[in-house]
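The other protein chains are all here in position, but one chain of the complex has been omitted.
Now for subunit A:
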């Protein structure tokens, strides 16, 4: 089962996104575990994440996370800002699984 973690500043708006993605996962019949957390708490989940998605508002942290985690086999990407704004859970989920 793929484990996806979303991060933003406080984990607030990403938690909205997570709800939408979970709905999409159910509809598509995908077995995934999705969670949202704040940037400062991500360390807790570093060993429990296959795909790391950054909210576009913390996209400036992409290189920092890529450097730390890509070598460990984690996929790191920034969520497309329009998909994020429209809370398009299905598209974000599909893109994430396609990484």
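The criterion applied here is as follows: a contact is a pair of C-beta atoms (placed from the backbone, for glycine too) under 8 Å apart; a residue touches a chain by one contact, two chains touch by 3 or more; residues count from 1.
As a working rule, contacts and distances are computed from a predicted model.
Student: Report the protein name recorded by UniProt for the chain absent from the figure; options are "RNA polymerase sigma factor", "Rrf2 family transcriptional regulator", "histidine kinase" or "Permease IIC component".
Tutor: According to UniProt, the chain not displayed is called "Permease IIC component".
Student: If the hidden chain were put back, which residues of subunit A would touch it?
Tutor: 8-10, 12-13, 16, 39-40, 55-61, 63-64, 81-82, 84-87
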